[in-house]
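Here it is, the structure, as C-alpha cells.
Of the protein chains in this complex, one is absent; all others appear in place.
Take a look at chain A:
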Amino acid sequence: MNSGIQLQAPKMPLLLKKSGDLIETSFKILFLCCAMAGVISVSTIGWFVFSEGLPALKEAGVISFVLGKEWLPPALYGILPMIIASLISTTGAIIIGVPIAIFTAIFLAELAPKWLANLVRPAVELLAGIPSVVYGFFGLVIIVPGIEAIFDIPAGNTLLAGIIVLAIMILPTIITISETSLRALPSVYKEGALALGASHIYTIFNVLVPAAKSGILTGVILGVARAIGETMAIIMVMGNAPAMPGSLLEPARTLTANIAMEMSYATGIHSSALYATGIVLLAFIVLLNGSLLYLNRKKAY
C-alpha cells in the first residue's frame, strides 16, 4: 500500500554535534527495537503453535489427523468433520454474503444519493464494530428459533444458522473494501463509457467492476478470513457436535470452535491436538494470504 511513496526524510546535514548524534542514534535504535516487537510476536506464536502441535501430529499421524473422521479424545483425534464444517460454513456465508455485499458497495459508490450514502456508510461501520458475541446472541434468539420453526426440527443449532450469522458478519468487510476500490477508479473510465452511450448500469458492470476486480477480490478474501477465524458466534449457534454434518440442518463444529470448546480443560496430547487444529487453521489463513499477495502483485505491475 505504502511502498510506492518515498517518504523518508532527507539525510541530515553534516553539521551535527556529537552529543546530538548520540541522542539521535539511540532514539533510532529504540524505534527499531519497537518495530521488532511485531516480528518477535509472529515468530513466537508460529514457533509455539508448531512445536506444541507436533506431538499430536506424530502420535496420530498427519494423514489420520487431517482425514480422521472421529474426534474422541484421548483416544481418537481426527478433525475431518471440523475441516468440512469450517469449509461449508465459510462457503455458504460467501455464497449468501458476497453478492449482497458487492451490490451494496456498488450502491454506495455509484447509485446512492450523497445524503443516503452518508447515512448508510456509518451504519455499515457500526455493523463492523458489533462484537461477535452480540451476533451470536442475535443468532441464538432469532435465527435458531426461526430455523426450528421453518424446517420443523427440534433444535435449530445447525450449520445453516452458522452460515446465516457468518454471512451477516462478513458484509461490512467486503462492502468497505469494495466501495473503496470502486471509488479509487479514475473518473475517465466512467466518463468514457458514458460518452460512448453505455447506460449507467452497463458501465458499472462492464467497466467499473472489472476494473476494480482485484480490490473487490481482496475484500472477499478478507471476508473469507473473517469467516474462517470466527469463533464465538459459531459456538453459540452451530450446536458444536464433533461429528460429520450430514446436511445443513445438522449441528456441526468448526476448527475454531473445537479449540475454544476444549482448550480450557485439555491436557497432554489432547492439548497438543488442539494446537495441531490451530496449525490446520493457520494453513488455511496462509493459503488465503498467499492469494492476497498474488493479487496485489498483479495490481502493482
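General observations
Please note the rule applied: a residue touches a chain if its C-beta (ideal position, glycine included) is under 8 Å from a C-beta of that chain, and two chains touch if they have at least 3 such contacts; residues count from 1.
Basically, contacts and distances are computed from a predicted model.
UniProt records the chain missing from this view under the protein name "Phosphate transport system permease protein PstA", selected from "Aminomethyltransferase", "Sulfite reductase", "FabA-like domain protein" or "Phosphate transport system permease protein PstA".
Within the complete assembly, A:S132 is the residue of A:T90, A:S132, A:T158 or A:T218 that touches the hidden chain. Touching the chain that is not shown, out of A:L57, A:I147 or A:L171: A:L171 (per the contact rule at the top). Interface residues of chain A with the unshown chain, by the touch rule above, are 2-3, 5-10, 12-13, 15-16, 20, 23-24, 27-28, 30-32, 34-39, 41-45, 48-49, 52, 99-104, 106-108, 111-112, 120, 122-127, 129-138, 140-142, 168, 171, 175, 199-202, 204-205, 225, 228-229, 231-232, 235-236, 256, 259-260, 263-264, 271, 274-275, 278, 281-282, 285, 288-289.
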